[in-house]
Every structure is written in structure tokens, then in C-alpha cells.
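Excluded from the complex is one protein chain; the other protein chains are retained at their positions.
Take a look at chain A:
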């Protein structure tokens, strides 16, 4: 048995300790966002945030996650109350099939959490492990830049002006 904090809730996992996190999230916890793309750490579709860092859940056995904090796309907003990253992807209509998108969003979220001033170059470099077959890349970049804009802490003047 392994205990994880998933999207803020403590969850006790029954799956055997060698089970990759992806299967625990999808099959045991019923979460949809993290996707099976390759199971090989080559595409990024399964990306979630563990203790602030983007990881491939398809190659992360749950046993190494005891007591750690896992955030999935479901943890950064919902359909009724979308978070800034989600709002940005909707505003830019940054999806075709959308299968690659949750993984992209999670890596971008981790990056912006740690560096709200990430440059365009660092966003592109950060996304290098991720594949999109529909060719939505230009929109994905636009959406992440938009989210960065929104998530960036406002300057003192901007804050007092409000």
C-alpha cells in the first residue's frame, strides 16, 4: 500500500508498488487527464506534477511516491472553474484532437509555477519532450504565453491600481 496526496487529497493506493503512476491515476482513481501515449517516456502525454516537477507518470512506479504530492490537470481547475492555464488553452482554441494537451499543460504549469517570467525560448525548450501529432504547436505556444501573462504576479503599481 502506498499513500499519495493527489490534487490535495490523501489517497491510499491498492495497486502493487511497481505499478506506474499513470495506471493508478487512470484505472484506480478514475482520473482522465493523464494519457497513455507510449509508456516509454518519449511523448509526454502522461505528464503530471510531482512535488512541483513535471514527471512522466507512465514510467514512475508508485512505490517511489510514498507521501509525495501529485497534481494532475484535474487539480488546476475544472470545467466550471477553469484555472488560468485552462482558460488560456480555451481562449486560444489550442487543441485539435487534444490528446497531447493535458501533458503539455502540466509541464507548462510546472514551469510557470517555478518561473513566472519564463521566456518564449525557455517555454519552447521545456516542451521539447512533448509530441503533438495534430500539429497544434503554434497554438500551444500561444496558449502558454497567454497563461504566463495571466499567472505572472502583477507589479506593485498594478496591484495598488486595482
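Note that a contact is a pair of C-beta atoms (placed from the backbone, for glycine too) under 8 Å apart; a residue touches a chain by one contact, two chains touch by 3 or more; residues count from 1.
In the analysis below, contacts and distances are computed from a predicted model.
*Asks:* For the chain omitted from this view, which of "Xanthine dehydrogenase family protein molybdopterin-binding subunit", "V-type ATP synthase beta chain", "Cytochrome c oxidase subunit I" or "NitT/TauT family transport system permease protein" is its UniProt protein name?
*Replies:* "Xanthine dehydrogenase family protein molybdopterin-binding subunit"
*Asks:* Given the contact definition stated above, which residue among A:2, A:19 or A:60 touches the chain not shown here?
*Replies:* With A:2, A:19 or A:60 as choices, the missing chain is touched by A:19.
*Asks:* By the contact definition given up top, give the residues of chain A that touch the hidden chain.
*Replies:* Residues 15-16, 19-20, 23, 26-28, 30-33, 35-40, 42-43, 45, 72-74, 77-79, 82, 86, 89-90, 93, 95-102, 105, 124-125, 127-128, 130-139, 141 of chain A touch the chain absent from view.
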